[in-house]
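Missing here is one protein chain; the remaining ones are kept as they sit in the complex.
Here is chain A:
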C-alpha cells in the first residue's frame, strides 16, 4: 500500500515537473490502463467505481490528500489549514480532491462496523436532507416576505379596522358591503384621510392621503437603509452578481451569513413596500442562498468543503427563483443558465428537489389567497395568429433596446456612485429617490399601486365583469352570448388608461435606472417586467383597435372577422415583459420557462421565445454583457466568464509572472530553508502561494504551498512543537535526513504541500490556459521551461490579460 502510494506520488511529481500540459493530458488516457491494472492487484477491497475516482485524483492535485492521510496517523490536522482568506478565490481542484478523499475514507470505513455504515449512509443522505431544509426555510421566508410586503404596501394608503394585520384585499374579504361599482371599498378599510379628518371626499382628503403616502414611503425607505447600514451592509443590492461570483469560487465572508439573511429579509419587505421601483425576486435568490449557506453548517460534508458548499448554493439559488416566481422548473434552469458556474448532473437533481420543496412550502402558506403559487396567473387561452409574430418581434426589439439602454445608464450611474462624492451619502440618496418616486407616483393610479399588481393587471385579459379602466370597452354586441368576448372598440376609460400607462412607462424607465444599485435590497426583475408589460399592453391595445377598425385590411381579414376575438392585449403584455427581462438579463431558456410557469400560458411559448431571442440579439448587438456581468465587471470581481471564447494568439509566457524585467520568482526550497528565511519571505511579499523547488540552482518543481497554510503551520509549530526556533530547517521532503547533533529540531511541512500543482510549458497558447482555468476552476498554474520552473499564472493574471485583450482597464480586476 505504501509502496503504491509512493509510486503514485512520484508519478505525479514527475508529470508535474517534466512534461507539459499537453503531454500529460494525452498521457492520461494511455497511462490510465496500466495503472488501473496494477491497481486491481494491489487493492482488492476497493470497489471499481471508487478506484477510478482515485485514479483521476492523482492527476488533479490529489497529492495533498494522500500526504494528509499519512500524516493523520502522526498528528491531527492543524485547524485553519486548507481554508481561505476573505476576498480570495478557492481552488476547485484541491477542494474536489479533498472531498473525494473524505468520501473514500468513509466508504472504506463503512465495511468495518455497523456504526460506520450508518455514518456513511447518513453522509450520502445528508445532501438530500439539506435540500429539504433549504426548501422549507426559503419557502417559509418567501411566504413571510409576500404576506408582509402586501400588508405594508397597503399600509401606505390606509389600515384595516377589522384587524390591523389584514391588507386591503383581505380586509374586505368577507364584507357584504362591497358594491359592484366600487369593488375595493368596504367600511372596514379606512384610508388615512378617513381616520384623520373622517372624510374620503374632496381636495383636502386627497392631500392628506398624498402626504401620508409619501410619509410612509419615506419611513419605510429610511428604516430599510439604516438597518442595512447598521447591521448588514452586505444585504444591499440584488445579490445576484455577487452570488454568481461566489459560485464561481470567490470568497466573501459574511455575505451569506445569519445577519445578512435576517436583515435582507426584513429590509426587503420595507424596500418593496416603500413603492420604489424594485422587485423582490433577485434578493430572494440571495435569501435562499443565505439559507443554504447557514444550513451547510449543520453538515460536516458541506461545512468544511468550499466546492461542495457551492453545489448546495447552486441548488439554493434554484429554490430562491422557485419561490420568487412560483416557477420551480424555471428556477432550476435559471440556476443552470445564469447563476451557476459548476453544475454537475447531481446538482441538477438536487436543485430540482429543493425547488420542488420550496414551491410546495410556499403553496401551503398560500400567501396570495388565490390558492396559487403566483400572482400573475392568466386565465385566457385564446390562440394567437402567425401574423402577430411581427408585433412580438417588435416588442423583442423594444426589449433589447431597453435592456441595452438600462445597462449602459445604470452602470454609468453606479460608476458615478462608486467614484464620486455621491457614494458618501447612501441614506440621503435613498431618501431622495424615494421621495421623488412617491411624489410622482401617487397622482397616477398605475404607479401608485404596487408594481406586481400592475403587472398582474396588465397581463389580465378583459372580461365583461372587470371593473378597471383598462377594460372599459364599449359593449356594442349582443350580450346574451357567453364565452369568448369579441374585439370591442375602446371606451373613454381605455384611452385615459393609455395615457396614464404611457406616463407610467416613462417614470419606470427613468426611475429604475437610479434605483437599482442603491444601498437597499433591490431586484430588477419586476421593474423590467413592468416596463415590458406596459409597452406590450400599449401595443396590444393599439393592435386590437387597429384590427377592430380596419377589418378589411388584408392582414386582418383572414382571421379577424366581425365579432371575432383575434387580438389579446394581455398576451402582448406578457411577451413585452419577457422581452424586457431578456434584454436586461440576457436569459433565454430559463426566461421563457419562468414566464410560462409564471402565467400558466403554455400556449404562448413560441411568442415568448421569439421575443426573448430577438431581444437578446438586439441587446447583444448594442452591448456585450448582461446586467449581472456588467456589475461584476464594475466591481472587479474575479469572475472568469465561461460563455465567451478567448481568441487571441498569446502564449503562457506573455502572461506569466515574473515579467521580463521583474526580479526572479520567489520560491521555497524543499530542504534547505530555515523558519526565519520563510518568515522573511512571507513578510516581504504578498503572494498567496509559493512554489517549492528541489534547489534554487536546478529550479525543479516539487509542489506548491499556500501562504495561509504556511503561516498557520509555522505559527502552530512555534507554539506547540518543542524546540522549533528561527534556525530550524523546514523540510518538504518525504523523509528528513539524519540530523547532525546539536542542531535545532526540524519542521516538517509536507502535509501542507500540494504535490501535484498544475503546470504548463511557457509555449502553451493562452486559449488552452484560459480553458484550463475555466473548466477546472484553477487558482494558479505554474509555468515550466525544459522542466525548470519559470513562472506562475494566477486567475487574476488571466483575468487581467483578458481585460487587456478586450481593450479594458486591466487594473479594474481588484481581487485575487
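Everything below uses one rule, namely that a contact is a pair of C-beta atoms (placed from the backbone, for glycine too) under 8 Å apart; a residue touches a chain by one contact, two chains touch by 3 or more; residues count from 1.
Please note the rule applied: contacts and distances are computed from a predicted model.
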{"item": "From \"2Fe-2S ferredoxin-type domain-containing protein\", \"Mediator of RNA polymerase II transcription subunit 20\", \"Chromatin accessibility complex protein 1\" or \"TMEM9 domain family member B\", the hidden chain's UniProt protein name", "value": "\"TMEM9 domain family member B\""}
{"item": "Residue, one of A:144, A:502, A:613 or A:651, that touches the chain absent here", "value": "A:144"}
{"item": "Full-complex contact with the absent chain, from A:92, A:213 or A:234", "value": "A:234"}
{"item": "Which residue of A:269, A:358 or A:530 touches the chain not shown here", "value": "A:269"}
{"item": "Touching residues (missing chain, whole complex) on chain A", "value": "143-144, 147-148, 151, 163-166, 170, 173-176, 178-181, 183, 223, 226-227, 229-234, 236-237, 242, 252-254, 259, 262-263, 266, 269-270, 364-366, 369-371, 414, 417-419, 423-424, 426, 463-465, 479-480, 482, 517, 519, 634-637, 814"}
